[in-house]
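Worksheet for the structure shown next.
Complex shown without one protein chain; remaining protein chains in place.
For clarity, chains are labelled A, B and C in written order, and residue numbers in each chain start from 1.
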Amino acid sequence: MNTFGRAFRLTSFGESHGPAIGGVIDGMEPGIEIDLDKVQAQLDRRRPGQSSITTQRREADRVEILSGMFEGKTTGTPIGFLVRNADHHSQDYDNLRSVLRPSHADYTYFAKYGIRDHRGGGRTSARETIARVVGGAFAMQALERLGVTIYAYTSQVGDIVVDKPYTELDLSLIESNPVRCPDPEVAATMEALIKEVQRDGDTIGGVITCVAKGVPAGWGEPVFNKLHAMLASAMMSINAAKGFDYGLGFAGVGRRGSEMADAFIPGSKPGQERVRTATNHSGGIQGGISNGEDIYFRVAFKPVATLLRDISTIDLDGNPATVHARGRHDPCVLPRAVPIVESMTALTLYDAYLLNE
Amino acid sequence: MNTFGRAFRLTSFGESHGPAIGGVIDGMEPGIEIDLDKVQAQLDRRRPGQSSITTQRREADRVEILSGMFEGKTTGTPIGFLVRNADHHSQDYDNLRSVLRPSHADYTYFAKYGIRDHRGGGRTSARETIARVVGGAFAMQALERLGVTIYAYTSQVGDIVVDKPYTELDLSLIESNPVRCPDPEVAATMEALIKEVQRDGDTIGGVITCVAKGVPAGWGEPVFNKLHAMLASAMMSINAAKGFDYGLGFAGVGRRGSEMADAFIPGSKPGQERVRTATNHSGGIQGGISNGEDIYFRVAFKPVATLLRDISTIDLDGNPATVHARGRHDPCVLPRAVPIVESMTALTLYDAYLLNE
Amino acid sequence: MNTFGRAFRLTSFGESHGPAIGGVIDGMEPGIEIDLDKVQAQLDRRRPGQSSITTQRREADRVEILSGMFEGKTTGTPIGFLVRNADHHSQDYDNLRSVLRPSHADYTYFAKYGIRDHRGGGRTSARETIARVVGGAFAMQALERLGVTIYAYTSQVGDIVVDKPYTELDLSLIESNPVRCPDPEVAATMEALIKEVQRDGDTIGGVITCVAKGVPAGWGEPVFNKLHAMLASAMMSINAAKGFDYGLGFAGVGRRGSEMADAFIPGSKPGQERVRTATNHSGGIQGGISNGEDIYFRVAFKPVATLLRDISTIDLDGNPATVHARGRHDPCVLPRAVPIVESMTALTLYDAYLLNE
Partner (left out) sequence: MNTFGRAFRLTSFGESHGPAIGGVIDGMEPGIEIDLDKVQAQLDRRRPGQSSITTQRREADRVEILSGMFEGKTTGTPIGFLVRNADHHSQDYDNLRSVLRPSHADYTYFAKYGIRDHRGGGRTSARETIARVVGGAFAMQALERLGVTIYAYTSQVGDIVVDKPYTELDLSLIESNPVRCPDPEVAATMEALIKEVQRDGDTIGGVITCVAKGVPAGWGEPVFNKLHAMLASAMMSINAAKGFDYGLGFAGVGRRGSEMADAFIPGSKPGQERVRTATNHSGGIQGGISNGEDIYFRVAFKPVATLLRDISTIDLDGNPATVHARGRHDPCVLPRAVPIVESMTALTLYDAYLLNE
């Protein structure tokens, strides 16, 4: 099922080597002013080839809106959109016609669908995220009206970790460097590591931290659709994502309950005023429902399996084969994944908002 | 929405202090023989009060099947079931009528629904998991016919970690100790820590590792409903869950792509025979679809917020108040969460199987 | 899938010859006062054996509410409920073990599920409607607060038709006679026809008309989930229903567009005040969305296939066989279907209301 969300839904389509990538945004409230330049700007952020440390593929992705807008505002009807694939490069992939790349989806797709579409991985291509970013950019503009802002940044590359919590960082610095890390010194070290890995034709993973500010109390549902369960599902749907935690997450399991409780600050009337907590170990969600504090979580990304090296593998007959190194290569997907994490967060939060209405 | 799953669906109902907990299992294939003793046995595993380290509440939970079975087999119609709440103990909670406990769902529910149902937390109670365990037990028996078996165990309590991978453990030892840890020596240390925490009236968190063996290649969907996204959502819907990762997860982000690729073992024909990989860093899922290797993942649990101590908080007017210590207390939910992790895994995998059919 | 609705959902379970029929109502707003006597009263209306013209089966159906209520009000959590099957009568059906009744679901179930559950038709039994009536009774009480009231009545039995429109009938007379027809004279003729059919051991069909008053403008969705499409689906899910039309329906196809348009009455400001139309040929829905006028529609019911006669048929080997007459028999389901039509209307309208919020 290529649809994400329940009340706010993004349906996406498109392969990297077909004519276009696109989607349908359904459930948007009517009358919301949309700045299409911001949508395009967010799309530009996911483009590779913007710096020395990312893959050099040139993609001039222009989003075309096909419906659902009138005089600059949403009408409440579905918003169809597409981005043409300027250059299909199918020939680049011809050496893949009969081989299955290790730790890609080649084998599992073939096992599931009985089809080998070797042209750039079909729906597993990073270009599939174009639809997520466009949908997310619409959701973000709807959320902004509600006072919600979303920040994601690279908080770990390989073993290099930003060890300050987000509250001690200047999040306005995220875009100041190509790794999208708001700590400039750590960013420089990360960039050096990525370049080293790139020289080896290798790849490296990392962690993205995301913060949503301004979410009021009450979003999310108690049992199966807890807000963090929705976020976990959204994040784990991003290519190469391997882990998710929120609040203190894995790091909090060693603590005692007495240390972890977030005490309420007396003086505000529950149900009428926003009640604050003195700490926010919970990550802004309790019992699956937002409590008005910042929501923060982490997403782990593995190093991707596309290397700039020859790799031993098998072909469609099960015989040994080689995947030959190709001319481009993204040593670290973290910087490009930052806007995708933001987009999936926006899609999830706006959905949770509508479900709570 | 109190329904989990798409093709195989569990709808649950019930509060800890109402007459009963129950649910409806919908989508089960017809003609599957169900051993109701196994369902009851699984339900018994989630009961507290079975050992010195768990809360002493006595619950004699008997599941009653109301429909959907004929002569010991499923008929394809929905399976209604319930478990009576033997003893409501509502009076125990009267001191909670006007206070909001910190790091519980009390405030977020009140903010969302405008209602304070103080009787044991309503749907956030641990008793809600009864429906999950019954549903999971049915799913497990359907999965067994397909050759799938699921093992969950406590792999970390506080800072005490089982440092061997699951492949080096004897999983038949899981039930040999009250912490449900298959490494007996580590289990003993964990148990000692839990007792220490209990003496302090405090609580401690930990990690559960889960392994699903025998899942064939092809379950899961490429884009939004990746198998691990479904699992993440399922796990994060369990009370106190704070994190999820699969395969090498967070631990793998520091590695190079060249180390992480799971090479295919030549000699088996893809799409006809099961193709094995030499390693399984991916955790049995590639591109969101199972590849036939073991699926393994971890779930982080925070220390729960119910202490055996007086806790400062606020009341419904926002004034300072105290939650008084009550006479029972579960210092570590990990052992009881083990069958719940198994149940949610079974619900998810059987759903993925049906969606793939 | 045994779930009806999207925002307001009823999940039902239970066979006529198992221990109980029940369901889960999910999505109800919190804080709605529920009069359980009214729920029981609605359930009593669907009971057979209340008059000389209906089947003599004695069922003392008492609904038990298991969750989701606190101090007489809904809490926003799911409402589990059940009705015990007092007397299973399985032996009555033993002559059906190996035969397939014509124009029943016996063959189609067997073809679909590969199972012959001969005990009273499994989920096709009229007792399945108990869950609909309970769910509908909750929805009705939620709708009453919104000013919506629903009336259904028998408007045709065999060829005897109430030829006045509902606007010329006194709907308070619906319960004044056993056929549930608000025109007493026509009711008497219908009753005589039903008795005649009953003497023959035969059955007869008819039409139920339903009116929903007080639905404000704006419920329903433009394209696929038009309000009348939702109503049609709801009505056609009732056993023996064969047709649905709304507004002038089939009778209006012979008219000219110039006669059919419902002219607006000037003087009310659209979007601020309720704008009335001079006529209501549309049946209160335009473009799939309610316009504030009465919603009215008809549902056709075939004569049911259970006769008080021996019927020639086949057995599970395809050989000729006989379904023997049994000792009870409902010559006309229309009167009993009236509360079911009301219930399905309530479930649909409350769902449409929540989807529009």
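Structure notes:
The definition used in the following text is that a contact is a pair of C-beta atoms (placed from the backbone, for glycine too) under 8 Å apart; a residue touches a chain by one contact, two chains touch by 3 or more.
Please read all numbers here as calculations on a predicted model, not as lab measurements.
Within the whole complex, the absent chain has one touching residue among A:41, A:115, A:265 or A:278, and that is A:115. Touching the chain that is not shown, out of C:42, C:141 or C:156: C:156 (per the contact rule at the top). Among C:8, C:70, C:153 or C:244, only C:244 touches the chain left out of the display. Residues of chain B that touch the chain left out of the display are 77, 222, 357.
On the side of chain A, the interface with the absent chain consists of residues 1-3, 9, 11-15, 18-24, 26-27, 30-31, 64-70, 73, 75-80, 82, 112-115, 117, 119, 122-123, using the contact rule stated above. For chain C, the residues in touch with the chain missing from this view are 1-4, 6, 12, 100, 102-112, 114, 122-124, 128, 156, 158-159, 197, 200, 202-207, 217-218, 220-226, 228-237, 239, 242-250, 252-258, 260-264, 266-271, 273, 275, 277, 281-283, 285-292, 300-307, 309, 311-314, 316-320, 356.
Methods note: only the chains that are shown with their structure count from here on.
Copies chain A and chain C of the same sequence differ in orientation by 180 degrees, per CA superposition (steps of 5). Most remote from chain B, judged by the distance between CA-atom centroids, is C. Averaged C-alpha coordinates give centres for chain B and chain C that are 40 Å from one another. Taken residue by residue, chain A touches two or more other chains at 222, whereas all remaining positions touch fewer.
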